[in-house]
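What follows is one structure encoded as structure tokens, with my remarks underneath.
Only a part of the assembly is drawn; its chains keep their places, and the rest are absent.
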Amino acid sequence: MDIQQLKALLEAVATGNTTVDSASQALKDLPFAELPEARIDHHRALRCGFPEVVLCEGKTPEQVRSVGRELLEHGEVLLATRASVSHYQSLAQVAPDAHYHEQARLIVVDRRAEPPSEGHIVIATGGTADIPVAEEAAITAEVMGNRVTRLYDVGVAGVHRLLAHQELLHSARVIIAVAGMEGTLPSVVTGLVSVPVIGVPTSVGYGANFGGVSALLTMLNSCASGLAVVNIDNGFGAAAMASRINRTPAS
Amino acid sequence: MDIQQLKALLEAVATGNTTVDSASQALKDLPFAELPEARIDHHRALRCGFPEVVLCEGKTPEQVRSVGRELLEHGEVLLATRASVSHYQSLAQVAPDAHYHEQARLIVVDRRAEPPSEGHIVIATGGTADIPVAEEAAITAEVMGNRVTRLYDVGVAGVHRLLAHQELLHSARVIIAVAGMEGTLPSVVTGLVSVPVIGVPTSVGYGANFGGVSALLTMLNSCASGLAVVNIDNGFGAAAMASRINRTPAS
Amino acid sequence: MDIQQLKALLEAVATGNTTVDSASQALKDLPFAELPEARIDHHRALRCGFPEVVLCEGKTPEQVRSVGRELLEHGEVLLATRASVSHYQSLAQVAPDAHYHEQARLIVVDRRAEPPSEGHIVIATGGTADIPVAEEAAITAEVMGNRVTRLYDVGVAGVHRLLAHQELLHSARVIIAVAGMEGTLPSVVTGLVSVPVIGVPTSVGYGANFGGVSALLTMLNSCASGLAVVNIDNGFGAAAMASRINRTPAS
């Protein structure tokens, strides 16, 4: 709302064309208004494209149940990340249709008649140990309405395995490449395709991998352009980024 | 070239519909063929959407001139990054229409009749000291065919300045947020919009900012989802990623 | 012993009202004197404004009980931090009125007739997982005689939530802002108010947050001036600093 629109609204109040209540209603939607439910950010679906997601780590099962119940009263879909079984069991008491993905540590409640499915995301991993993080990304992306193809265990120790799937890679609108240890996969993938690639370093490895820092640095320093990176093990964040890219209308 | 196409080609050779030479020509274009000019990756424009870019840092002016001349023989556009004045002067001898962007340290040669301009990228910075990196991103994005709007000096020390530009932010197809010191800008921007955001940490700052690591960590650890990060001061990389996103056709 | 008291003592020696031996005894009690109870710093309440606080981590339950008993013989209030249940149970044997705050891991004994309550400290957190550290700060501040308002879960992923509470923030004499992951909250708060802000980074997060280092660096590199920082997860330290600020008389 710019100053012109503001004056027009006030003129309408002054002339009686708008009631005080409806003007008040319009103005209180300004971002800073004191809403009773402010702490749960119900506007986020509108503003950012998907409802608030519940990070279970650091929350008690009771807190997750309470937040989950409130979110489900205002929406049809719920995603909770880094969830333990006890988080799930607690939430299931108020949402019996909740589904728990153990490997990905996600809880999903999806009550939409027809979940959207647009665009195509390919999720590749360097090794099998990267799969839990990839699954966090894959299920998150599906819940957010994207079509997902999994391409696991195509690391560059044998670069031939990856080259064999070039066609699939070219078909994606965005690619998520998940890799631990040396973390080279995203670089090589980026050099093969023209779509954006999101690198996810994982904490898989030992010795001087420093909990994933080695893979993170590899990706940040990639010579291949068209690659951006999210935090170590952050499959959820990669899916959220990919989903925003996928949703972007053609210009 | 998949196995079907390969057989079809061979049938054509067997039946004489294709000469050995032209089949050989087609097959040697397979990625691993021994081409004399192999070191310059002329296929990249097809494969990755933009011709090979010249990183001047670590190259002599003569090397830049030589590589530049060869690239311009095969294409209409040339982008050279991290370029010094002497890199520019050397290249200008073979490309008098080269243009040097001093602050962004870029050399651009653009001989296209009608440079494409699709999509809309907003590039925001936290402070004025971040502008050189932002300009590297902005000019790169423009050369790559994107429409760019600059929104500089809107850091979160006064978060009001940013909120005043929400409409502009919403109009972008992708946003590049450049920030040094604490590096908070990308997080706050990501919380305000539904399009993908690319964070670029800069090495601006002093004390415990460790040449930009502080800003990098802030962005990697952002609570806001829909944000991915490129290397410190890597305006070029952010533009390349944004350009790939921008080019992505709607599904 | 200030200079007045010193002169009075010497006058007493000069007039014979005090023997040389007893004066000598008194003088060697100057801060560096060898007092039997020297190891417990009973003078600290006078010197620093609050009695010595017991850090339970690294002490056995017996050690905590022994130190606690001695402190309570000389004072009316006892604060023990980083306390486990067994520390509490051991101390409760000699102080049945001890109270254990599990989430904040604090033991409090308060025998003052009328605990002081001056000034107003607002304690804000970015997320719910930061609450244990915030509670350590809140209860410590209350025991130290401050009035505390808790404002939890107002992180900047949705900056609107914070802006809605500007009035409360302005009412504080000092603000403690607790945040993990990217750790942006203190910066944004500092930009909104004119009172001093104390940032507390927490170890909440994963990936490249390095046990809270990411949030710590964010706060140290803040562009907003009027912010100082304590150690990661150090709610107690923040409260001690805030309490000193709060106690400071107007000039």
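Per-chain residue numbering starts at 1, and chain names A, B and C are given in the order in which the chains are listed.
Please note the rule applied: contacts are C-beta pairs under 8 Å (C-beta built on N, C-alpha and C of every residue); 3 or more make two chains touch, one makes a residue touch a chain.
Bear in mind that the values here come from a model prediction, so they are computed numbers and not experimental data.
Sequence-identical chains in the complete complex of this entry number 8, based on the file rather than the 3 shown.
To be clear about the criterion, only the chains that are shown with their structure count from here on.
Here the spacing of chain A and chain B, counted between their Cα centres, is 24 Å. With centres defined as mean CA coordinates, chain C is found 39 Å away from chain A.
Chain B and chain C have centres, each the mean of its CA atoms, that are 50 Å apart. In chain B, the positions touching at least two other chains are 163, 190-192, 220-221.
Every residue of chain A that touches chain C in the complex is listed here, in rising order: 31-35, 38-39, 41, 43-44, 55, 57-59, 63, 82, 201, 203, 212-213, 216, 231-234.
Interface of chain B with chain A (complex): residues 2, 31, 47-49, 53, 118-120, 163, 173-174, 190-198, 216, 220-221, 225-232, 236-238, 240-241, 243-251. Those residues of chain C that touch chain A in the shared complex are 127-129, 153-154, 157-161, 163-164, 166, 204, 206-209.
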